[in-house]
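As structure tokens, the structure follows; a few thoughts come after it.
The complex appears here without one of its protein chains, the remainder shown in place.
By letter and in written order, the chains are A, B and C; residue numbering begins at 1 in each of them.
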Amino acid sequence: MAIVPFHSELETPELLTLFRTVRETTAGLGARLSDADATVQSMPDASPSKWHLAHTTWFLETLVLVPFLAGYRCFDETFNFLFNSYYESIGARQPRPKRGLVTRPSLETIFRYREHVDAGVIRLLESAPSLEVSELIELGCHHEQQHQELLLTDVLHLFAQNPLRPAYKSAGPLAVEPDGAGSLEFKTSPGGLVEIGHDGEGFSFDCEGPRHKEFLQPFRLADRLVTNQEWIEFIADGGYRKPLLWLSEGWAKVRSEGWTTPLYWEERDRTYWTMTLRGAQPIDPAAPVCHVSYFEADAFANWAQRRLPTESEWEYTASEVPEEGNFLDSERLRPRPAPAATDGLRQMFGDVWEWTRSSFSPYPGFRLTGGAIGEYNAKFMCGQFVLRGGSCVTPASHIRRTYRNFFPPDARWQFSGLRLAEDA
Amino acid sequence: MAIVPFHSELETPELLTLFRTVRETTAGLGARLSDADATVQSMPDASPSKWHLAHTTWFLETLVLVPFLAGYRCFDETFNFLFNSYYESIGARQPRPKRGLVTRPSLETIFRYREHVDAGVIRLLESAPSLEVSELIELGCHHEQQHQELLLTDVLHLFAQNPLRPAYKSAGPLAVEPDGAGSLEFKTSPGGLVEIGHDGEGFSFDCEGPRHKEFLQPFRLADRLVTNQEWIEFIADGGYRKPLLWLSEGWAKVRSEGWTTPLYWEERDRTYWTMTLRGAQPIDPAAPVCHVSYFEADAFANWAQRRLPTESEWEYTASEVPEEGNFLDSERLRPRPAPAATDGLRQMFGDVWEWTRSSFSPYPGFRLTGGAIGEYNAKFMCGQFVLRGGSCVTPASHIRRTYRNFFPPDARWQFSGLRLAEDA
Amino acid sequence: MAIVPFHSELETPELLTLFRTVRETTAGLGARLSDADATVQSMPDASPSKWHLAHTTWFLETLVLVPFLAGYRCFDETFNFLFNSYYESIGARQPRPKRGLVTRPSLETIFRYREHVDAGVIRLLESAPSLEVSELIELGCHHEQQHQELLLTDVLHLFAQNPLRPAYKSAGPLAVEPDGAGSLEFKTSPGGLVEIGHDGEGFSFDCEGPRHKEFLQPFRLADRLVTNQEWIEFIADGGYRKPLLWLSEGWAKVRSEGWTTPLYWEERDRTYWTMTLRGAQPIDPAAPVCHVSYFEADAFANWAQRRLPTESEWEYTASEVPEEGNFLDSERLRPRPAPAATDGLRQMFGDVWEWTRSSFSPYPGFRLTGGAIGEYNAKFMCGQFVLRGGSCVTPASHIRRTYRNFFPPDARWQFSGLRLAEDA
Partner (left out) sequence: MAIVPFHSELETPELLTLFRTVRETTAGLGARLSDADATVQSMPDASPSKWHLAHTTWFLETLVLVPFLAGYRCFDETFNFLFNSYYESIGARQPRPKRGLVTRPSLETIFRYREHVDAGVIRLLESAPSLEVSELIELGCHHEQQHQELLLTDVLHLFAQNPLRPAYKSAGPLAVEPDGAGSLEFKTSPGGLVEIGHDGEGFSFDCEGPRHKEFLQPFRLADRLVTNQEWIEFIADGGYRKPLLWLSEGWAKVRSEGWTTPLYWEERDRTYWTMTLRGAQPIDPAAPVCHVSYFEADAFANWAQRRLPTESEWEYTASEVPEEGNFLDSERLRPRPAPAATDGLRQMFGDVWEWTRSSFSPYPGFRLTGGAIGEYNAKFMCGQFVLRGGSCVTPASHIRRTYRNFFPPDARWQFSGLRLAEDA
């Protein structure tokens, strides 16, 4: 039985491999950035890359090395204040909106911090660690994978604020891609009394379980994501100007923020361009729409006379689809068009996070854990909607059918899109 | 079959009686107020009493008289702008936060407006109205009952801003009341596959249906509400100072607003007093705690190592309790202590609205109606939590087991409290 | 020698007459309002009429009756909290932005409060008061005259927020008025070493003295105010769209507030209308422009390739003009066109307050008085510009050549306009 509420079954050698891979991947993501790129915070919701690089390291230092590695010496005592994210049980911290004011330590120092902690964790892993320690290290890896995605997401936001629209990666000629979203079909599911949630085999976050029964009405789910082309039609039909399509709060946001397109879109010579990790690029009509809020996804679904799926409908349907997709791939870093139609559901994993109509709330039987680990997810169960499936900047080994991502309904800087559903 | 999504089965004479009763009750509530009392808006979320008196009348005029009463002449064409609440489909309106700037028309004019519209509706009712018209009038009555509660809730907020703490009703010596909250018991329910939602017999709002199956785990529900005495213990134990008890957003609110007690509480000579419709009064320890937000209710439940019920758990349990309680009673206007313990659940109806942990979202199979009526509830299905059971200022004939009230998690000016639950 | 820093020479009978006249005038202004009109606060900078009526009374009660009338009983002890404006030395008070939440006491009670205090002051005046008492009562009269103007100014703002644009006075057919602004001339003054400020003969506020020498360069002053017609030309020439005409802060305000005309102007069928105390009225092209901010006045002067006068230039020039004008006249309540050209300066008194380019700051030799009286003016000597001459809602007996009114540069709800100047 797991000691921490995040379940693990890894043998130590596997864990060591996971640990090394994750840490190297993160360092690789940071290596493309200048000290300035890595320091600036583009808005209160985003964090500097340097902070992501350091916070994930602090997490391992604080939860694993300090309590479990005999004789461990902290790299720098002040980092506990600088790089704690939101753990009230651990102590005071740099206020979130001021993370970008910390120009020292430098990016180079943070890389040294990472090496210092890596050495400690590896030492611990090589000394027959207890199950609790293994589980905490595995949790640290998954935690860091979340921050890999956030780092890229936040870098994109930062670079999009720069009038020069710099590229995180050089753009280069893009491979020709078949313009293939093709026809849209709705696949019917009979529903009934089904099981939802993680069953405890392998790693999961606490909020993914316990596995439990739910009763679903018959429903139908689109076999692919909504495309840019479809979104352009929504815009052309006045989607952003018709209050009756929108939730009340969503319409208020449209008005106060002046939304007329997804985030990052701009019109140049009558064509839409968008900001990507490769710099500004023309929109690909067949690719899934990305960087839309829940408010926009819901309004689009109303306009299409459909609705968003619930997270249970999504998970139940996904149970027959392999967890394979267009995940984090440093050569790509953007959503791809759907493959040509097949019999089954396409684009369920990778590509873009899919908004569901489900509020992020505890599953029946969920119990709050005490201490810092208990603060991981549960305290955000208010005012957030669940997204499923992972995106093109989610690490492939990080995603699961039961994975519950969550964001407030006005968040647009994530790689978020949508899939339509309807009652059967 | 109902033409509007709000179901009705009333014969015309019954409807006429309902209509007269509702309209007279509202007028009676307004009659205790001065022109100034009825005009001022104490915060953007609250509305002036004059606005409630006029808006409910405008609702009948706009949805019933203008389309269905031949030869009807509007009382004043400008009122369509002044008294539309949020119906985008009907047109422009006075911005909500500026409702309190409209000192003319006077309260007296609004009473004349009410009489003018009453005469029209009665004329229509006496002329063999169609089913659609009957249903719309019945909807107008239920809509007005909602505003009866809001009017009192908003008047309380207004008077609480006045350093003189005026009474809406003269206080008079209160009858001695047994201090009887008594012991607390948790009643067990086996759960299973149950039916939830309104079945279409009699009136209901659209969001109460359709009736549908849900699977519930076994659970236990407290047989009475949380009391002021229990809340004082929560305060004394540092409830408002321990971040780990709170949702992240809730804790931010505690800090930014300086919450240390429920709304309206103040300490005088080491005793807590609260503002009531009878003016400032000492707290009754045995009465249910009132004017707490969802954030506070959730933090209290964490502190008590319990949780809030889901709305399904509440509704399923309530199916065996008569819909009787401590409803709007102009002699009382405040929550009462629980009656001595009995075998069953106490204080399920009337007293205070009970926060549930359920977000306000559409039931399976719910369909959005077009037009103004469709804007009634669905566009608020975001960022709100469901409350059940009705309060001491809810009209008795207005409440139902299936009734879904909803407010954002930081709202405290409603008559809202809580009942604890736990997994069985 | 005066004991309070506000100089007085009135014999008791004169003072009694002044007192009665002022108090009756104020009561007359309030008598046209409903309880609701008198209670609502239309913005934080404005106050409810009820508050003006009560605050002026509280001023007399607190500074005169309580300390000097033996056996005086306060009308209501709670009024000290409710109606203190900003006197830190006197104690806590209702926060300014919440003055409009006090629906009780009613307007009728406030009128009774006024009578109670009037009786006390008259009793004191009839009992051979000391010089200090006389001076304080005289100060109370001048203080109340300031509030007469503010009351009308604030009522206009309140009524302008009402979509019905109600009239404070019935509009009635306006007398035919010659359209006479006529030609504009600049009158030259040689400047030199001049004396500025009040000499202590008769009443003045502390900030009007001491009289002192200043050296003025030669200058020229327009013989009349800027007209609505001239302002329309400024608008037509893009005045509100050219940043180079504006102070940096002023331009920021134009952008953030969307200013395109003076306050209260609206276009109806290609004609400008404005809100007046007689309701909405078409603009009179020959009347002085009114309800413009310092920012607008300064931008207009730049556009006209002139400048605003300093307050010393204004006062020095005004020393040869009789203090007569178009003052508070309950039949009129709006600025009038200039009389036909004469040899001298026109529209120096009454009509509209004239913005000067002088910041409100202490004259050389000015000394801060201690206590409540010392808070009257000096603590506002920051961020304000001086206005001179009085307006059509200033009481005639209240104005003086040396009078220094002051407001922040973005204030527009006062009856404020401008006169041009230039270097000679």
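Assume a residue touches a chain if its C-beta (ideal position, glycine included) is under 8 Å from a C-beta of that chain, and two chains touch if they have at least 3 such contacts.
Small disclaimer: the values here were computed from a predicted structure and weren't measured.
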Contacts of the unshown chain among the visible ones are A, C
Of C:F111, C:F186, C:W273 or C:F380, the residue touching the omitted chain is C:F380
Among A:T39, A:S134, A:S293 or A:N377, contact with the omitted chain is made only by A:T39
Among the options A:L107, A:V133 or A:C207, the absent chain makes contact with A:L107
Per the touch rule stated above, chain A touches the missing chain via residues 34-40, 42, 50, 78, 81-82, 94, 98, 100-107, 158-159, 161-164, 166
Missing-chain contacts on chain C, rising order, are 86, 88-89, 193, 212-217, 243-244, 246-251, 294-295, 298, 302, 357-359, 361-362, 364-365, 368, 370, 374-375, 379-383, 409, 423
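Rule of thumb we're sticking to: only the chains that are shown with their structure count from here on.
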Taking each chain's centre as the mean of its CA atoms, the one lying farthest from the centre of chain A is chain C
Min distance from chain CA centroid to global CA centroid: chain B
When centres are defined as mean Cα positions, the distance from chain A to chain C in whole Å is 59
Chain B and chain C have mean C-alpha positions lying a whole-number Å distance apart equal to 47
In whole angstrom, the CA-centroid distance of chain A from chain B equals 38
In chain B, the residues touching two or more other chains are none
